[in-house]
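Right after this comes chain A.
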Amino acid sequence: MSKHHVSTVINGDPVEFLCETQQTLLNVLRDDLHMTGTKEGCGTGDCGACSVMVDGRLVCSCLVLGVEANGKSIQTIEGMADGQQLHVLQRKFLEHAALQCGICTPGFLIAARALLERNPDPTEEQVRFWLAGNLCRCTGYNKIIEAVLAAAREMRGA
Partner candidate 1 sequence: MAAETTEPQTVRVMLTGGFSRRYTNGVREFNVPAKTVRGVLSAMNALYPGLGEHLEEETSIAIDGVIHEVVYTQAVPPGCEVFFIPRIEGG
Partner candidate 2 sequence: MLTQTQHTPKEMKVVGTSPVRPDGVQKVTGIAQYGADYSLPGMLWSQILRSPHAHANIRSINTAKALALPGVKCVIVGADLPEQPFDYVGPERVAVNYWHMTRNILAREKVLYEGHAVAAVAATTRAIAEQAIKLIEVDYEILPHVIDVDEAMAPDAPLLYADMKTRGVEPAATKPSNVSKRFEFRVGDLEAGFASADEVVEMHFKTAPVHQGYIEPHACLARYGADGQAELWSSSQGHFVVRAYTAKLLGIPLSNLLVHPAEIGGGFGGKTVVYVEPIALELSRRTGHPVKLMMSREDVFKATGPTSGSSMTVKIGVKKDGTIVAADGLFKFQAGAFPGSPVMNATMCCFAPYIIENTRAVGLDVVSNRPKSAAYRAPGSPISAFAVESVLDVLASKIGMDPLKLRLKNAVKAGSPTSWGPKHSHDGYAETIQALLDHPEYNKPLGKNQGRGVASGFWFNGGGESTASVHINEDGTVVIATGSMDVGGSRASMALMAAETLGVPYESVRSTVADTASIGYNHVTGGSRVTFATGMVVVEACNKIIDELRLRAALMWDVDVTGVVWEDGYARPLDSSVGDFEPLSLKAIAAKRAVTGGPIGVESSINAGGNAPGFSTQFCDIEVDPDTGKVTILRFVAAQDVGRAIHPKYVEGQIEGGVVQGIGWALNEEYIYDKNGRLSNAGFLDYRIPVASDLPMIEAVIVEVPNPIHPFGVKGVGEANIVPPMAAMANAIYMATGCRLTELPMSPPKVLAAIDAKHGG
């Protein structure tokens, strides 16, 4: 079957791939581009494990078609650290023990960064509601919320 030729930019690098119409961006990232840092927890947009940024907008990559990525700029967990320099959120997640199994962590980090870019000084309630689309079954969320608030403080230089 003939496939769509898609030209996109992922974590700043130009990337081209072929995909069928029904292939999701998540499938393309994981199966074809071998970028497995983006996780699949449900495939229906209910868990947030597959969160990525598309043209600066936080989305579930399981609810985006691969072909829609054409001409777009995509950011995934693989592009979050600057070389060996972890993003503040990544560091705070480690310091606060904000992950247990870690499967939800890439999605939480991408979503939390999107929040702090819009709102550098969120309240605990704002963090909880922004992250409501990211499920974590291990932590009860305490330490994730603490880590995000701590990262916000550090990024504000507060």
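Here is the rule we use: a residue touches a chain if its C-beta (ideal position, glycine included) is under 8 Å from a C-beta of that chain, and two chains touch if they have at least 3 such contacts; residues count from 1.
Regarding selection, all candidates are chains of the complex that A comes from, given by their letters.
Since this is a predicted model, take the numbers as computed values, not measurements.
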Touch-positive candidate for chain A in this complex, from 1 or 2:
2
Sort out for me which residues of chain A touch candidate 2 in the complex.
20, 27, 30-31, 34-44, 46-47, 49, 76-78, 80-81, 86, 90, 93-97, 99-106, 109, 124-125, 127-129, 131-145
